[in-house]
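Every protein chain except one is present and positioned as in the full complex.
Chain naming follows the written order as A, B and C, and within any one chain the residues start at number 1.
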Amino acid sequence: MKESLQVVAQKLQEKFGGNILGITEFRDEVTVRVKKTIWFEVHQFLRDDPDCAFNMMIDETAADYPLRDERFDVISHLLSLSKRHRFRVKASTSEKIPSLCPVWKTANWLERETYDMFGIIYEGHPDLRRILMAENWEGFPLRKDYPTEGYDI
Amino acid sequence: MIKEIAQGLGLTLRHFFKKNVTLQYPKEMRNFHPRFRGAVGMVRDQETGKERCVGCGLCAAVCPSNCLTVVPGTDDVGLRNAKIYLYDMGRCVFCGMCVEVCPELALVMTHEFELSVYDRSQLILDAGAMLRLSDREKERTGESIEEPGFPAVTDAPSTFLKHNQLDPRIQRGKFQSHQPALGTLPYGYPMKYEEYLKKIREGKPLVQGTLPPNFQEIQNKYLPEDSRVPMPKFVENQADTAAEVRIKHMTVGDINKVESHKYYDEDGQGSKKRVELGKGEWADKK
Amino acid sequence: MFSLALFDVVNATEARVNAPEEPVIWFLQTFVTLFIIMNVVMVIMAYQTWAERKVMALAQQRFGPMRTGPIGLLQPIADAVKLLNKEYIVPRDADKTLFFFAPIIAFIPALAAFAVIPWGDATGEGLFGGWIRPIIANLNMGILYLLALSSIGVYGIVMSGYTSGNKYATLGSIRSSAQVVSYELTMGLGLMGTLIMAGSLNLNDVVIAQQNTMWYIIPQFFGFIVYAISGIAETNRNPFDLPEAESELVAGYHLEYGAMHFGMVYLGEYINMNVIAATVATLYLGGWAAPASFLEFIPGPIWLFLKFAFFLFIYYWIRVTLPRFRYDQLMGFCWKVLFPIALANVAITAVFKYLGITFGWWG
Partner (left out) sequence: MQNVMNPVGGDNFQEKGDKRMRLSLGPHHPSTHGVLQVIVDLEGETVVRCDPVPGYLHRGTEKLAENKYYTQIIPLTDRLDYLSPFNNNLSYTMAVEKLVGIEVPERAQWIRLILSELQRIASHLIWFGTHVMDIGAITPFLWAARDRETIMDIFEMCSGARLTLSYTRIGGLMSDVPPGFNEKVHEFTELFHKALKDYNKVVSKNPIFMSRTQGVGVITAEQAIQYGLTGPSLRGSGVEWDLRKHEPYMYYDQLDFEIPLGSTGDSYDRYLVRMEEMEQSNRIIQQALAKLPSKGPVKADDPKIVLPPKELSMSRAEEMQRHFYQVIHGFPAPVGECYFGLEGPKGELGFYIISDGSPRPYRLKIRAPSYVNLQALPLMTEGRMIADVITCIGTIDIVLGEVDR
């Protein structure tokens, strides 16, 4: 793990303590799993803290695990231009999660897309509409139980 | 300000006297690089004159767009071949993966790219039509297009042995495929999500269409038992039947109808002027 | 009766031609001349589309139209046949009557402007004993007539855009009306210098005055620039093609037109270009007069055509090179750049004329 990221991990542990569910590293990428209750705070902290300084949000997305109680993993990728490190934050949720739009404007469309594809509702999002699919589309295509093909005669 | 505009005008004026870079396409055609990936053709075995395919179905397995249907069988001599081989050019993305994986070097990407037809069913080719495609390629280039495992006819420096230079024992039809026939069913029109769910929950067969190959696997892994749905019946059908269904629904095309260029063929010889691509021609003066 | 009435009107405005002894024959002669000139203009205009495409293709290192006839020479005919064969579609929200007449209003005045362009010495008799005259109507106020007709053409554009019931078309026609009205002013002012120098509104007089001194493009260079630029803007051509800016308004005011109505809008635009080019050739490049006396064996119409074609080439050349202005920049350019130049040009020319100052070549 990069030294700067070790500092970040340490600071997160100090600040949020038990709300941090685990910090893992795979292929030199650090992932922190947090409780969904601090989803917004952790991002604000990561942006504002001078040691973290994640001033840019690269991506925000989700993954579907239909067997779990909280079936969605919401994932955000952060980048610090000054420290040159990247970070990934994850939280599980069943349906709702706070929106990150007040933290980064990028989050607007990325959250709209995630809502469109998974049906995750971002609370506090200014304009949560479908973006890629048609407005009257049924179902959420990237959920695992959505059929990939289905044809009638 | 005026200087810059004048510079721009001068530059366009200079281009009036440069050589044209475009071609009169239907009348003349550029020469493709040897690796050009056009429609997939089948290579003719030089000894028997038949296709070299043994019907192993690897091409259908690797095809990202599900455009190949292969049903294995045996020919009158007892060698393995493809009983049914259907290639749907309308779905093909010309990625060349089928050719890359073919263990018998039976497929090749030809330079055939003028594939417009008036009827989509004409875009579904069988083995015979694919053979004719590669024959046409051979006629044009004047050489055999037997090349080892490359998505297209290649000019790459190859350390590979040509197929006919290999040990005759392993040349053709010696590898028996244990793979069940692979293939997809014909496709129709998508139905609504709700109807789809209803149909498969009730266990009603969907006559057409395919599910992801790992459908059951995904369900077993990720869905609680009560919400799993049975595999729709059509997947259990034998591939033979699947191909028959497909053939019943679609006529197999005749490659000779896939000749959009013949309408522009002025001398009636079926040949167009091929223009060799020059090197940086456009920079020269006329 | 009608022909006599027409004769009266024409007679009242014609000073140079003596009253014809045979009004009917005079009328027939006018008709023959008109017929020939209009046809020549139409053919030139049709081939102008071909020439433009070819010139653009050359600059872009491609062929342009090649498939119809040798080097695509039949392309204009093919285009016309195609347009004639298409269905005439009126949008649901369009004002049907005005929608129908708008292209005609754009087309006819443009064509009528050719009546005052001399293609030979208009004081002479013409060919075949006057059966083909060098000018259709040798009006004393020819330039006024030109300006008036080009103003009428704007109505066609405005109407076609506004009656289409389409937002893009409406935006296009709004842009167009503002643009054309503004540039008409600079266009008129730009011309003024030549008129002051020649002392006449008659186009033929201007040509003869140039023959006696020199082409007005030299003494009236700024006037020429102002007139040429305003002319390009007046005909909605690149870099002033805002009303039909393809990348913004799709096609602008003629968005909803199809079939021959589109053809008329399109041709009206090209005829307007022709008018500008012909007036530039006449007023600044010496018209039908040969540039030097030893070249006079080449007839006047050919000289006019060469000068005309040269200016059209400049049109195309600018089109292939320059990007488009923005709406506010366009208006700013007109009022802040062209208008002062034109005014100054008029004032200076007038002062020189009044004081009778000549600088050797100054007429």
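Here is the rule we use: a contact is a pair of C-beta atoms (placed from the backbone, for glycine too) under 8 Å apart; a residue touches a chain by one contact, two chains touch by 3 or more.
Computed from a predicted model, the values in this text were never measured in an experiment.
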Chains in view touching the one left out: A, B, C
Of A:F16, A:W39, A:W104 or A:Y122, the one touching the omitted chain in the full complex: A:W104
Absent-chain interface as seen on subunit C, which is shown: 56, 59-62, 93, 95, 162-168, 170-171, 175, 238-239, 241-242, 245-248, 250, 319-329
Sites on subunit A contacted by the missing partner chain, in the whole complex: 26-27, 29, 31, 55-59, 61, 63-64, 75, 77, 81, 84, 86, 88, 104-106, 108-110, 113, 117, 130-134, 141-142, 146, 148
Sites on subunit B contacted by the missing partner chain, in the whole complex: 1, 4-5, 7-8, 11-12, 15, 21, 32-37, 56, 58, 61-62, 64-65, 93-97, 100-101, 103, 105, 109, 148-152, 154-157, 159-161, 163, 166-167, 170, 175, 177, 179, 212-214, 277, 279-280, 282-283
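What we mean here is this: only the chains that are shown with their structure count from here on.
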Chain whose average C-alpha position is farthest from subunit A's own: C
Rounded Å distance, subunit B centre to subunit C centre (Cα mean): 57
Between subunit B and subunit A, distance of the C-alpha-averaged centres to the nearest whole Å: 40
Distance between the centres, which are taken as Cα means, of subunit C and subunit A, whole angstrom: 64
Residues of subunit A whose C-beta touches two or more other chains: none
Of all residues in subunit C, the ones touching two or more other chains: none
In the complex with subunit C, residue positions of subunit B that touch it: 5, 8-9, 11-13, 15-16, 18-22, 24, 282
Complex interface listing, subunit C residues touching subunit B: 55, 58-63, 66, 317-318, 320-322
